[in-house]
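Of the protein chains in this complex, one is absent; all others appear in place.
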Amino acid sequence: MGAQILLQVIFIAALAAEAMSAALAAGRRKMDWFGVCVLACVTALGGGSMRDMLLGHYPLAWVEHPYYLLVTCGAALVTIGVARVIDRLRWTFLALDALGLVVFTIIGCDVAIGMGESPLIVIVAGMVTGCVGGVLRDVLCNEIPLLFSSELYATVSIVTGAVYLAGLQWGLPHQLVIVIAVLIGFPLRILAIIYKWAMPKFVYDKDSW
Amino acid sequence: MGAQILLQVIFIAALAAEAMSAALAAGRRKMDWFGVCVLACVTALGGGSMRDMLLGHYPLAWVEHPYYLLVTCGAALVTIGVARVIDRLRWTFLALDALGLVVFTIIGCDVAIGMGESPLIVIVAGMVTGCVGGVLRDVLCNEIPLLFSSELYATVSIVTGAVYLAGLQWGLPHQLVIVIAVLIGFPLRILAIIYKWAMPKFVYDKDSW
Partner (left out) sequence: MGAQILLQVIFIAALAAEAMSAALAAGRRKMDWFGVCVLACVTALGGGSMRDMLLGHYPLAWVEHPYYLLVTCGAALVTIGVARVIDRLRWTFLALDALGLVVFTIIGCDVAIGMGESPLIVIVAGMVTGCVGGVLRDVLCNEIPLLFSSELYATVSIVTGAVYLAGLQWGLPHQLVIVIAVLIGFPLRILAIIYKWAMPKFVYDKDSW
């Protein structure tokens, strides 16, 4: 019970953190307040929405709980007012973002498990939930998604999902599995940022045919 | 009855107008005739399609009424032939586009109302129907969506949806509510174009972390 409620609290905090990061990205492109809100919603809720549309899992989370939209738009609008201060909170944001990645992943895995999907799809569902929001943000900002070339991010999501799924399949208590997954995924992401751990790049310089 | 039929007529005219605007955008990027048709279909029908996929509302409008595809492709191909003339019809297009925004919004709200969604989701559904087509057009043209920084557009959609929903909830006759929503939304959009009303911008110039 405790872990589930904690998961929900972290989820809402992570929604807000994703929304605030997206709002800053919108501000760098001089978007208007409406654009700021849209980019925040797409970034914070796009991963879960994509997962649900891929799996045919209706209604979408924010359709069922419309206050998610208010949380993200509220966080985005607050960001406009306090943008100067946020700059000093870099590590708070990175920590919330890392927590969010892990929690989004676990929630995404749960949805797929609840639909009886196979293990590979469960892990993919977790990864889509954790990562696709940022991809959509970058597409709307007209950039090649950062996800494809930066520090370990999707990998953290995959590891978290695999640990979570393995724990459940070994019959460990649900709460314990959640705690283990967070305790592995969260530090992994933080260490990846500190030590700039990244996947190897594939560099191919021949012209297109 | 009259208002419903009029709504349908305006809807078809707005589909064609959206398709023609998109065709001009395609021509500016030297797309081929096929690309012109695809961009027209995505622009004119993408908002409604996205709404239906987000809400799980199947079949999509153009799947049920395939002639919508013929209307948009037809309008796009005609545009190729008459592009030189269209330039003089700027205000006709802007008026049709404004009418389309309002009508798309009302139709989108109706779909969500029919699915028993909550008021916030009804307004979001209207806005997605009215605005997402243009966002998809800009993404396919490799540009940051205009929607996020230009004159009031999404705001007009939100106001229209809110008025429409409020009218229905107050128990006013459906036809009257449609007329009121159009009479508020349409001039609002036209005035926004004339007087360049826009949402305030959020400008943030610190580098990415």
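Labels for the chains are A and B, by order of writing; each one numbers its residues from 1.
We adopt the following convention: a residue touches a chain if its C-beta (ideal position, glycine included) is under 8 Å from a C-beta of that chain, and two chains touch if they have at least 3 such contacts.
Source: prediction; values computed, not measured.
Asker: Just to verify: which one of B:V36, B:A98 or B:V111 makes contact with the chain not shown?
Answerer: Selected residue, touching the omitted chain: B:V36.
Asker: Check each of B:L60, B:A95, B:L120 or B:A162 against the chain that is not shown and name the one that touches it.
Answerer: B:L60
Asker: Please output the residues of chain A touching the missing chain, sorted low to high.
Answerer: Counting only chain A, the missing chain is touched by 53-56, 117-118, 120-121, 124, 135, 139, 142-145, 147-149, 154-155, 198-206, 208-209.
Asker: Going by the touch rule given at the top, which residues of chain B touch the chain that is not shown?
Answerer: Counting only chain B, the missing chain is touched by 23-36, 38-39, 49, 53, 56, 58-60, 63, 66, 69-70, 80, 83, 87, 90, 93-94, 139-142.
We adopt the following convention: only the chains that are shown with their structure count from here on.
Asker: Taking the mean of the C-alpha atoms as each chain's centre, how many Å separate chain A from chain B?
Answerer: 30
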